[in-house]
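Here is chain A:
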Amino acid sequence: MSKATFNRRKDKAFGYFGIFATVLGLILLALFIFQIFSDGIGRLDWDFMKALPSRKWEKAGILPAWTGTLWIFVLTALVVIPVGVGAGVYLEEYATKGRLSNLLEINISNLAGVPSIIYGIIGLQIFVRFMNLGGVLLAGAFTLSLLILPIIIVATREAIKAVPKSIKEASYGLGATKWQTIWNQILPMASANIITGVILALARAIGETAPLIVIGALAYVPFVAKSPMDEFTVLPMQIFNWVSRPQHGFLLNAAAAILILLLMVFVLNGIAVYLRNRSRKKFGL
Partner candidate 1 sequence: MSNNIKIETKNIHAWYGEKKVLHGIDLQMEENTVTAFIGPSGCGKSTFLRILNRMNDYIDSFRKEGNVLIDDKDIYKKKVRIEELRKEVGMVFQKPNPFPKSIYENVVYGLRIQGINKRAILDEAVEKTLKQAALWDEVKDDLKKNALGLSGGQQQRLCIARTLAVQPKIILMDEPASALDPISTAKVEELIYELKQDYTIVIVTHNMHQAGRVSDKTAFFLMGELIEYDKTKNIFTKPTDERTENYITGKFG
Partner candidate 2 sequence: MTNLEQELKEIKDTVLEMLKLVLNQLEKTGDAFLEFDEGLAEEVIHSEKRVNALELTIDKHCENIFALFNPVASDLRFVISMLKMNSDIERIGDYADGISDYVIDLEEPIDPVYLEKSRIVDMFDIAYNMLDMVIVSIESENTELPRQVFKKDRELNKINRASSNLIEKMVKEDHKNTSSALYLFSTIKKVERVGDHIKNIAEDWIFYLDGEILKHKKKKG
């Protein structure tokens, strides 16, 4: 066969392979979701959402779990947004570029890859024991903040880097100070990408189990947390707990809880996508 024909066949073959790989992944995901859906949808009702966990599967509910997840979400956001975005802005705009800042940049990126359980151990030592907070919501929020801080710093820096240098020059050229330029031009243009990064990081955080187990979040919490200093549980933990029980009923409960968790994550991702599209239309970024 001629070289041209061979190349064309190779091209087509790759096309087919690509489709196959994509479809395979999607099919597996679809199967999984379908399975969960059929298992869990039966158990999803308001009673389930309002009930406390119990030894009897038909009475058990996820009230402490989803309120706990919500608490963790809010507290973590309150901590990590100012610290992470602030650090990102400082490192990108104020810190003098040199050997030290390059070192810092590499290390922060590396931190994002550290296994989450390590953060759990750090959180245990510092927040639970040293600061004597105990295994409470605040400690959990601080720990998860540490976990996703590198991600947010990197996202902030990338978002700021994406703002065209020409805009900065124009602003400086008109007599604006560094802060005025950041506040009036850079942050608005970078905000959508920063928020997207924050939301995605938080979406990951609410799915974390290992670090929270280490710092002492409980598996069986028959009450609703009412303050940041209360003990708590979260959806992933509840799911983990139910899945390890022998009764089949608890598996159905777990499936229902998974559905709620998936819903939260999908909603957060949806908001992120919407914001990113709006920014692209407005700023081209």
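Here is how the candidates were picked: all candidates are chains of the complex that A comes from, given by their letters.
Everything that follows uses one rule, which is that contacts are C-beta pairs under 8 Å (C-beta built on N, C-alpha and C of every residue); 3 or more make two chains touch, one makes a residue touch a chain; residues count from 1.
Computed from a predicted structure; not experimentally measured.
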{"item": "Neighbour of chain A by the touch rule, complex-wide, chosen among 1 or 2", "value": "1"}
{"item": "Candidate 1 contact footprint on chain A (complex, rising order)", "value": "96-98, 164, 166-167, 169-177, 180, 184-185, 189, 282-284"}
